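One structure below.
Note that one protein chain is taken out, while the other chains of the complex remain in position.
This part shows subunit A:
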Amino acid sequence: MPQFYGTELRSRLLLGTARYPSPAILAEAVRRSGTDIVTVSLRRETAGGRQRGAFFELIRELGVRVLPNTAGCHSVSEAVLTAKMAREVFSTDWIKLEVIGHHDTLQPDVFGLVEAARILTGEGFDVFPYTTDDLVVAERLLGAGCNVLMPWCAPIGSAMGPQNLPGLRAMRAEFPDVPLIVDAGIGRPSHAATVMEFGYDAVLLNTAVAGAADPAAMAAAFAAAIEAGHMAYHAGMLEPRDMAVPSTPVIGKAVFS
């Protein structure tokens, strides 16, 4: 099973907690997904506010590991401070590091990402960087102390699925021993199966599950697809051929005329 920063996990699916129709449906989706990591965020609390406490309790009751994120941070200083505040709340060194560089595409600011990663790993954080499929950036992130990489496969929430298949394959080939998680852009289980067939270690999902008509059923569908893709990678798949190859042996075929 995959290991992230020395922690062995039971599932290859990481699940976001946003946009579900209700807390009960979120809890059911987490259960059906089989995940043991959920992502959460931090936002301003209103004075006298109590609702967030209920969400915090729900997450605690799920009995899964929490991977806090720095979603929405557009600068290194914002992301670093948010990471420190998340560690205070969730008592974990894990942080999904996002430094957003573009308002429309939510493309990561990879320059700020590397800088923030260096600062945070220096302060003892286990950084899960939300990055692109750029190999040079990936190398810099590893140099900054990251031991996991989380490339997007399409813009966050777009459901477009993998847009750069050769790029994702190259990343797997270039970093065979680094845990790789596809984060963002997955829309359907076949997308998840595709990247798992490339040998990715895990997939992080949110909108594709939360936005489904039946989120809990979709969580189960993704879990099955991710497992199938992973098994297929290790089973060794055929490469496509240009010509037909009969699957039934020709030898011993009857001659009727």
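Observations, loosely collected:
The working rule: a residue touches a chain if its C-beta (ideal position, glycine included) is under 8 Å from a C-beta of that chain, and two chains touch if they have at least 3 such contacts; residues count from 1.
As a working rule, contacts and distances are computed from a predicted model.
Of "Sarcosine oxidase subunit delta", "ABC transporter permease", "Sulfur carrier protein ThiS" or "Aspartate carbamoyltransferase", only "Sulfur carrier protein ThiS" is the UniProt protein name of the chain excluded from the display.
Among A:Thr39, A:Thr121 or A:Thr194, only A:Thr39 touches the chain left out of the display.
Among A:Arg31, A:Arg52 or A:Arg118, only A:Arg52 touches the chain left out of the display. Note that of A:Glu8, A:Glu61, A:Glu88 or A:Asp177, the residue touching the chain absent from this view is A:Glu88.
Although one chain is not displayed, subunit A still touches it through residues 16-20, 26, 39-50, 52-53, 55-56, 59, 68-69, 71, 77, 81-82, 84-86, 88-90, 156-157, 204, 206-207.
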